[in-house]
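Left out: one protein chain. Kept in place: all the others.
The block that comes next holds chain A.
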């Protein structure tokens, strides 16, 4: 079936956009990539497609816009069912577990990571670092539980939690370098280290990952911009 009517509104640096692209690649769905020039400007299409948040990613399928990366990934999994593997497990309990851990990445892990990136003081950074490292240890435990000895959180194949967390690996590396620490360390999280390699090397992932150097550069500029905006004015 010709997928001429699938469009992704996104930006190259966004890990949330990356989730959508990985999911589409997993399903072998062709799509049109529309790069937004954020935050300088937002296209009319973006504003029309996501009037509530005005953010990327947005998946436009036919005339229908779908927003919020994890919701988009579930949508992709439900629409394109003919391909080899499904992103979410078929068992209801396992599905609940996958959603739980994806939500953990979203609501706990990512905000801590972000605080580490934009931490203004040494104290802020130290607190954020402790939170991020604790998060990786919790996720190492989750990996043990979900993977059942296989390569991915999803088992033999990349699943929902792999996509939720794996999309952050570029930023994890960049932020780690910035703090001069390996955030996903061999010492504390050996299984995650291995998983990260498997994930990054996967067919559906390796060609969409942003270049780490480019991301690092972008990260520095982003941090400066955010800190400037937060700084008290004289």
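Here are some notes:
FYI, a residue touches a chain if its C-beta (ideal position, glycine included) is under 8 Å from a C-beta of that chain, and two chains touch if they have at least 3 such contacts; residues count from 1.
We adopt the following convention: contacts and distances are computed from a predicted model.
Its record in UniProt calls the unshown chain "Glutathione S-transferase", which is the match among "Palmitoyltransferase", "Two-component response regulator arr15", "ubiquitinyl hydrolase 1" or "Glutathione S-transferase".
Contact with the chain that does not appear here is found for just one residue of A:6, A:29, A:79 or A:208, A:79. Checked against the hidden chain, the listed residues A:5, A:33 or A:64 yield one contact partner: A:64. When the full complex is taken into account, the listed residue touching the unshown chain is A:92, out of A:92, A:187 or A:230. Checked against the hidden chain, the listed residues A:6, A:29, A:45 or A:138 yield one contact partner: A:138. Touch with the hidden chain on the side of chain A covers residues 52, 61, 64, 66-68, 71-72, 74-75, 78-79, 92-93, 95-96, 99-100, 103-104, 138.
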